[in-house]
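With one protein chain held back, the other chains of the complex are shown just where they sit.
Each chain gets a letter, A, B and C, in the order it is written, and its residues are counted from 1.
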């Protein structure tokens, strides 16, 4: 019997493998931000930050923060050589205009129709969508990063989202800590699974239609 | 008997008097450009050029032309200290957004409904509207500058424009070489006349409804 | 060039009247006009509508209280039009208590609606929000088989913005990500007041490198 243990690192590590040099990538706050730490050597991605920055660099050393240089979460960051700044209209023009190759973001729920919900729990928590709706509607590929199970044991992958949607039919890829799924034709297509989980375990622990892809293999 | 003689200078001189310091003004190519030479001392207007320049200065001295610094007619110009450059979207954002106080442009015809035509004589001459349609639709005040009579003796002020319109109901002021008219309520309201012409002569030589304003006087 | 009046933050705040729609630049504490916000709190003006990216970060434990957060706490707003309130629990409280109306707008749509107002456009067609609650009450237009929402211009009465550098004519240059919503808000409001870290002579800014042309700016306040 396999016991589920949350593992955000594997999610970030797998997502980082989707990128090739030159890709423009937007990483959401939280777990998605971790993806930046796992980009393989030799691959140069360009990180966009929707508050108006191309070429996002690592956090500054303590004492070297610049009050005018933050990420979309308001935290101090740096800019890489060759990066540049722009206003919010331009920033979202870049996003909506299809100039961002991958957006990686967290979810409250994601469903087999490619819908996702991550900005509002009515009556409980309403942080607002911020830039998420534009990022999901505009990016070439939308990757959602999420732990597979809630504390209650239900999967965050659903047949149909119950919460208000951030966008309809826009999710391309879901990576959880048990595997990587392509989302199309009304199902989560399992492409890779992460040990110790098996395709059988994953099908059993997902509250939605999972199709095990014929070429499905173990990612290491 | 008064004989009509074209006089572009009086048109430019009168129009220049409409401006107060700080006004943003766009002057069309040709006769409207002359207005810049008559701005009274002590009045500082800011000339906008729709090809992407705020703070248009005079033509450069011969030999000092900059290939990257032209007006909307493609002719070499200069920029005043404190001016700046912007792209075409921003330039027309300024224009359409109501940030230009006065646009001054020439016409083929202007009518008592405030319509004007200046970009197309079907089957004959079709230069295109360039920026004129935006300037007329977006500027706070539209001033048309035109000689009063065509070579044939008909006035350019009409009951109804026959040529394709550049814009409908947008003209506020018409200045010709016989007088200055406000356009509203379906008539040209004569506010000032230029010697040797008289209100009577003007009414007689205009193919449209002219109302002589009660306060009409001779401009000198 | 004409010089623009350099005024105090208090004089600036006095131009904001009850009922006004106020655009405030900045993004989660970066590039906000802090002195103008503080002066507006001091003025006690209420019944305003806020247009901003967010309602700032308010975290009593950590002592963070930035962006429009002090105005939120002062209950200055009847209506709050922003993309994000997740970093200010007081906004959430006012919303749930019915003390203020919060209208959430996707960030890119917010930017375009502000830009449209400043650029003389009635609105724009965006794919953002199609199939979500955001489309409620809006006209949907299909072009070449793709759905778009018609989002209308969002003008303001007063813009309170922040720049790194202003020349005395009002040409502005912003710094890094402190640019964000400031340049577009400068185009969209009747009265535009900039809080500038440095005020320089006319001619000191490179005309190729001005972010906001002087004609948009009405008043300049020296940042503290």
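Assume a residue touches a chain if its C-beta (ideal position, glycine included) is under 8 Å from a C-beta of that chain, and two chains touch if they have at least 3 such contacts.
Here the structure is a predicted model, which means the values were calculated and not measured.
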{"item": "Contacting the left-out chain in the complete assembly, out of A:12, A:72 or A:94", "value": "A:94"}
{"item": "Residue, one of A:36, A:55 or A:73, that touches the chain absent here", "value": "A:55"}
{"item": "Residues in chain A touching the chain absent from view", "value": "21-22, 24, 44, 46, 48, 54-55, 79-86, 89, 92-99, 137-138"}
{"item": "Touch list for chain C against the chain that is not drawn", "value": "112, 116, 119-127, 139, 141, 143, 146, 148, 150, 152, 173-176, 179, 206-209"}
{"item": "Missing-chain contacts mapped onto chain B", "value": "49-53, 66-74, 79, 85-89, 91-93, 95-96, 115, 119-120, 125-134, 137-138, 164-169"}
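Operating definition for what follows: only the chains that are shown with their structure count from here on.
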{"item": "Longest centre-to-centre distance from chain B, chain (CA-based)", "value": "A"}
{"item": "Length of the line joining the C-alpha centres of chain A and chain B, rounded to whole Å", "value": "56"}
{"item": "Rounded Å distance, chain B centre to chain C centre (Cα mean)", "value": "36"}
{"item": "Chain centre separation (chain A, chain C; CA means) in Å", "value": "29"}
{"item": "Set of chain B residues in contact with two or more other chains", "value": "none"}
{"item": "Set of chain C residues in contact with two or more other chains", "value": "115"}
